[in-house]
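I'd like to ask some things about the structure below.
== chain A ==
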Amino acid sequence: MKSYLQAILAIAHKDLAAEIRSRELVSAMLVFSLLVVLIFNFALDLDKSARENVAAGVLWVTFTFAGTLGLNRTFAAEKDRGSLDGLLLAPVDRTAIYFGKLISTMTFMLLVEIVVLPVFTILYGISLFNLPLFGVILLGTFGYGGVGTLLACMAAQTRTRDVMLPILLFPVTVPVMLSAVRASTGILLNAEWSDILTWINILVVYDVIFVAVAVMVFDYLIEE
Partner candidate 1 sequence: MFTQTPDTSWYMIVGYIVFITLPTLFIVSMIWRQRNLKKDEEMISSLLKDEKK
Partner candidate 2 sequence: MTTSTPKVLQTLNIVSILMFIISLGLIFFYAPREVVMGEAQRIFYYHVPSAWVSFLAFGVAVVGGIAFLRTGNHKWDRLGLASVEVGIMFALMTLFSGMLWARPSWNTWWTWDPRLTTYAILLLIYFAYLMLRQGIEDPDKRARFGSVYGIVGFISVPITYFSIYLWRTIHPALFGTNSSETKMTMEPAMLQTFIFCNIFGAVLYTTFLWHRFRLENDTAHVEELRMKASNA
């Protein structure tokens, strides 16, 4: 068990250390996110009340798109440098690779989200500093990242690579998007807690089911 956890942390550490050195990925994700927020400002001409209804949606679309960037890089880099083979030689359960990658991807997404939130607050005039909201963001990122890591592993090994991931990912993560946006909107508009909790419930169920499925099938994706 201990070596399993060590393997997970080692894999996550490798990706995170590489990123700290180059800082390419997070900065790209960040700039991209800010651009998306900007574009939405022009795309949707919103008055104050409309903004409150739509803010969560804009936020999650931003996270989704930026997340795709992060996910694509997670496995693409491995394939290019052939380091996936090195990982496979390690005498540890293959799913450690899945969890390691999931941790690093989530870290990148959360870093971006942490920066986007205050920017969003300033630009949209809606306070997003809200503990329940952070919880929803965490759950949503986990679900999206959980399925995303699995599918990114596949997409990285296709001819079309980067383009393939959104095609595979978006239809399957509709429940995450919908629940996260509904829960976030409910929190921002101070809706009934019972309503919000229903959405959080769906998020949790989704996260559990799909991470479980991912663990069961991940082995089949990295046989050589």
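Everything that follows uses one rule, which is that a residue touches a chain if its C-beta (ideal position, glycine included) is under 8 Å from a C-beta of that chain, and two chains touch if they have at least 3 such contacts; residues count from 1.
Inclusion criterion for the candidates: all candidates are chains of the complex that A comes from, given by their letters.
Fair warning: this is a prediction, and the values are worked out from it, not measured in the lab.
Peer 1: All of 1 or 2 belong to the same complex as chain A; which of them touches it?
Peer 2: 2
Peer 1: If you look only at chain A, which of its residues touch candidate 2 in the complex?
Peer 2: Within the complex, chain A touches candidate 2 at residues 147, 150-151, 154, 157-160, 164, 167-168, 171-175, 178-179, 182, 195, 198-199, 202, 205-206, 209-210, 213, 217, 220-221, 223.
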